[in-house]
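Following: one structure in structure tokens, then a few remarks.
One chain of protein is taken out of this complex; the other chains stay put.
== chain A ==
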Amino acid sequence: MSDLVGLFPYWAVIVLMMTGLYIVIAQGNLVKKLIGLGIFQVSVFVLYIAIGVVDGATPPILSPGFNSYSNPLPSVLILTAIVVGVATLAVGLALAVRIRESFGTIEEEDLLPLTMPELPPDGEARS
């Protein structure tokens, strides 16, 4: 029982991670895939923040009277990873928009016959 409560952040990480990964694999819609990817990445953010916590310690801000602080490094690391995640999502959504403009669909099963390697090249407007 104490595992269930004490390790709660880690249980949440596992659930989020598997949910995200499952959506990435199982969903055919490109935007839903990106949402799954987002959930998958968020689970890692939670994992990092959880490992920085020290029992009974305060947030890592120097102040008199407190001398046990949580580890600030994982939070700082994950700040970088959040930025990376946002950038990935932005590029991914931009690509999804272009795919919609070019192919008229963002469903994987509709895209598959349109992107067969055997088809002749079909470029967008050249300039």
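By our rule, contacts are C-beta pairs under 8 Å (C-beta built on N, C-alpha and C of every residue); 3 or more make two chains touch, one makes a residue touch a chain; residues count from 1.
FYI, contacts and distances are computed from a predicted model.
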| item | value |
| --- | --- |
| Listed names "Cation:proton antiporter", "Branched-chain amino acid transport system permease protein", "DNA 3'-5' helicase" or "Ion-translocating oxidoreductase complex subunit D", with the criterion being the UniProt name of the chain not displayed | "Cation:proton antiporter" |
| Residue touching the undisplayed chain, where the options are A:Ala12, A:Ala57 or A:Ile99 | A:Ile99 |
| Footprint left on chain A by the chain that the document does not show | 21, 24, 30, 33-34, 37, 40-41, 44, 47-48, 51, 74, 77, 80-81, 84, 87-88, 91-92, 95-96, 98-99, 102-103, 111, 115, 117-124, 126-127 |
